[in-house]
Structures are given as C-alpha cells and as structure tokens.
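What you see is the complex with one protein chain gone and the rest in place.
Right after this comes chain A.
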Amino acid sequence: MKKILLICICVLMITFGLLRGEANTIYNKAATICLECIGLGR
C-alpha cells in the first residue's frame, strides 16, 4: 500500500513538473550542444 502511494506521488510529481514546463526547459538544454557539460569553452 505504501509503495502504491509512493508511486502515485511520483506520478503526480511528474505531472506537475510537466505542467510547469520543466520538460521544455530540459529539451531546450538537451537539444543544443552543452559546452559546459563537455568541458569546452572555458
């Protein structure tokens, strides 16, 4: 029961995160070469 509740909370977190536009933010970062991530440009 506790695990089912935890899974439901996780699904809610994902849903609210999507509604807040977090996936878009991630996409905008991930769809361009992240120079910071690969140690370039510094």
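Note that a residue touches a chain if its C-beta (ideal position, glycine included) is under 8 Å from a C-beta of that chain, and two chains touch if they have at least 3 such contacts; residues count from 1.
In the analysis below, contacts and distances are computed from a predicted model.
Between the listed names "4Fe-4S binding protein", "Pyridoxal 5'-phosphate synthase glutaminase subunit PdxT", "ABC transmembrane type-1 domain-containing protein" or "ABC-type cobalt transport system, membrane component", the UniProt record for the complex's undisplayed chain reads "4Fe-4S binding protein".
Chain A residues in contact with the hidden partner, per the touch definition given at the top, are 1-4, 6-7, 9-18, 20, 22-27, 29-42.
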